[in-house]
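Presented below is the structure to which this report refers.
A single protein chain has been removed from this complex, and every other one stays in its place.
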Amino acid sequence: MISWMAWTLPVAIFFSTIGIILVCMTVYELHSPCVERKGFLPIATTRGDRLFIGLLASAYFHLLYVGFSDMTLWLPLGLSAVWLAIVLRWG
Amino acid sequence: MIIKTDNNKAWWLVLPVFLLVAFSAIIPLMTVVNYSVQDIFDQNNAYFVGADWYREVLRDPRLHDSLLRQFIYSFSVLAIEIPLGIGVALMMPTKGRMGSLCLILLAIPLLIPWNVVGTIWQIFGRADIGLFGWTLNALGVDYNYASNTGDAWATVLLMDVWHWTSLVALLCYSGLRAIPEAFYQAAEIDRASKWAVFRYIQLPRLKSVLVIGILLRFMDSFMIYTEPFVLTGGGPGNSTTFLSQTLTKMAIGQFDLGPAAAFSLIYFLIVLLVSWLFFTTITYMDKAK
Partner (left out) sequence: MNMTKRKIVGITLYILFLLVPIYWLVNMSFKTNEEILGSLSLWPSNVTFDNYMVIFTDATWYSGYINSILYVSMNVVITLLVALPAAYAFSRYRFTGDKHLFFWLLTNRMAPPAVFLLPFFQLYSSVGLFDTHIAVALAHCLFNVPLAVWILEGFMSGVPREIDETAYIDGYSFPRFFVRIFLPMIRSGIGVTAFFAFMFSWVELLLARTLTSVDAKPIAAIMTRTVGATGVDWGVLAAAGVLTILPGLLVIWFVRNHVAKGFALGRV
């Protein structure tokens, strides 16, 4: 039934992580609703907006990295995690 | 503007939409991600290849070319259709039967199936049986959209202008109707020039519809497939092969699942970024109101 989806472990981990982040964000949001605020990003954002901006920027960063170098992917992954934390906290 | 109340029970009302769209959007998306990191021969023979397909696709000159063509095409479409659409909207009769008639006539091209749009122009542009191609050739222009790159581009662009300018015009028309008569009267008392009326009364009121018009035209031209496919088949050579057609060729024509999937995701990311930029703009404009 789902064999045609050709699941692999890394992709499964990727989507689980996204899923867990979304669930956590929802619970956090229900527990303490967030207010829109202005950080170093040019527009006022909510937590969800910052998460989206962080993830999208990470995706583009990975594409650039893959396009221009053959080195390991752990490096951009680590940098992206740091970037995501920065955006969520101060963005 | 309606003041909304907080109510999480509203989720029950949105749930059917969420499930329905998720079925056709999220499951395929997950599958595409899976395909993009594997080399798949058949159901039981799939090998994990990491980012190899992305590497291949990102460095493939064919894709660079088709991406470049796509951007040139989408921006040309905007550059022609937005000013022309505003112009047509300004010329439309404002009330009465003529107004309704104009609305309906303008909407006709939008209601034609996309492959038929292709067929119409395929016939219309031919030198032997089409009025347009025949007339051009009779006037001494050596026109043939099937063999000349420039002619093919001109025809595809002309077809898009024919097909979609009405959308921009209808949007602007409804924006113009929303301007109170008093504004024009005030302008008349001030003896404002036509240009001043346009620049300071009409254009500001058109801003929000224009953003939607630009969004729809950019996105729809960015995914254009059927019309050029029918008209030129992407040719001559690859000169009118845009992103969707390159992708479809890869996925269905050559059955290169891995590269096609990687390409799909890159394509999707571009669309995601542009949609987000527009969505943010629209929300901020709504708020400013």
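What to note about this one:
A and B are the chain letters, set down in written order, and residue numbers restart from 1 in every chain.
Rule of thumb we're sticking to: contacts are C-beta pairs under 8 Å (C-beta built on N, C-alpha and C of every residue); 3 or more make two chains touch, one makes a residue touch a chain.
Remember, it's a predicted structure, so these values are computed and weren't measured experimentally.
When the omitted chain is restored, the residue from B:79, B:131 or B:196 that touches it is B:131. Touch with the chain omitted from the figure is made, among B:72, B:116, B:186 or B:203, by B:116. Contact with the omitted chain, checked across B:88, B:152 or B:201, is made by B:88.
Touching the chain that is not shown, out of B:49, B:187 or B:219: B:219 (per the contact rule at the top).
Mapped onto chain A, the interface with the missing chain covers residues 1-2, 4-5, 26, 29-30, 46, 48, 52.
Seen from chain B, the chain kept out of the figure touches residues 1-11, 13-14, 16-18, 20-21, 23-25, 27-29, 31-32, 35, 87-88, 90-93, 100, 102-116, 119-124, 128-132, 134, 162, 166-167, 170-171, 173-175, 177-178, 194, 208-209, 212, 215, 219, 222-223, 225-226, 230, 243-245, 247-248, 251-252, 257, 260-261, 264-265, 267-268, 271-272, 274-276, 279, 282-283.
What we mean here is this: only the chains that are shown with their structure count from here on.
Computed from the mean C-alpha positions, the centre of chain A lies at a distance of 29 Å from the centre of chain B.
The part of chain B that touches chain A in the complex is made up of residues 8, 27, 30-31, 33-35, 37-38, 40, 43, 46, 48, 50-51, 54-55, 58-59, 266, 269, 272-273, 276, 280, 284.
Touching chain B in their complex are the following residues of chain A: 3-8, 10-11, 14-15, 30, 43, 52, 56, 59-60, 63, 66-67, 70, 73.
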